[in-house]
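Worksheet: the structure to be examined is printed underneath.
Left out: one protein chain. Kept in place: all the others.
For chain A:
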Amino acid sequence: MTQTATMSTAAGAVGAEDVRHLRTVYSAEELRLNFGGVKALSDVSMDIRDDELLAVIGPNGAGKTSLLNVLSGLYRPQQGRLLLNGEDVRGLSTHQIAKRGLARTFQSAHLFAGMSVLDNIMVGRHHLMRTNPLQAFAYFPWTHREEISHREAVEDIIEFLEIEAIRHQPVDALGYGLRKRVDLGRALAMEPRVLLMDEPMAGMNVEEKEDLARFILDLREARKMPVVLVEHDMSVVMDLADRVAVLDFGRKLAEGAPSDIQRNPEVIAAYLGDAA
């Protein structure tokens, strides 16, 4: 616990000092989540600040996905507070939190299998569109215009992710790396204010990882949006993250600048140790 305190006050890398003054976009306080006897999260607090990349690391089963599930409303924590842009969102359902600006990608495949790449990404626009069922039935000219204007936004994302060639392909026909890109495109189409990514690079080869890292960097450049990245690959984390939070057995072990985390003995013992 004392260790955690020193970590967050220690002056970190160049970026870390600035980051601390930024506004908090999403703040989680003292989250507790149990599954029967399993303590998936115990008193985990975390602030996601404007325009930062926060990496969440930890061994298998540490509670990283559980944390993202709580932040996105998929799991209801037994205790804790969730403030998204100052609004208490605990207890809201996933689509309500999504509408308030939260988007995420998934660790496992959650694309809409029966749809094309384009339609998968168009789904992300759903909450931004205004057509009601009667207007859809009549398919008025303005209904059509709304479709077209959102299609334009989606085309920008398709171009950004360099997936123009596959836009009409069904997603089930795609390889792993491309699927992850579509998953990201779908989240971006929502025009979120916070983006959570659950191990987007797991199972990728080096080239695919580099591509995705480039997209994440470009995206932060273009959209100035905070990104929470759950990642196992330490070299990726050290390259990309402004701050790192370490989870272990559902507890937050440490939080701070990447270089400090790398030197933290507790972290090394719990996590980096078994990798080395």
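The working rule: contacts are C-beta pairs under 8 Å (C-beta built on N, C-alpha and C of every residue); 3 or more make two chains touch, one makes a residue touch a chain; residues count from 1.
Everything below uses one rule, namely that contacts and distances are computed from a predicted model.
Taken from the listed names "propane 2-monooxygenase", "Branched-chain amino acid ABC transporter permease", "Xanthine dehydrogenase family protein subunit M" or "Cell division control protein 48 CDC48", the protein name that UniProt assigns to the chain not shown is "Branched-chain amino acid ABC transporter permease". Only one of A:R23, A:R76 or A:H144 touches the absent chain when the whole complex is considered: A:H144.
From the options A:L111, A:M201 or A:L240, the residue with contact to the chain not on display is A:L111. Within the set A:R186, A:R220 or A:R243, the residue that contacts the chain not displayed is A:R186. In the full complex, chain A touches the hidden chain at residues 72-74, 93-95, 98-99, 103-104, 106, 110-116, 119, 122-127, 129, 131, 133, 135-139, 143-144, 147-148, 151-152, 155, 168, 186-187, 190.
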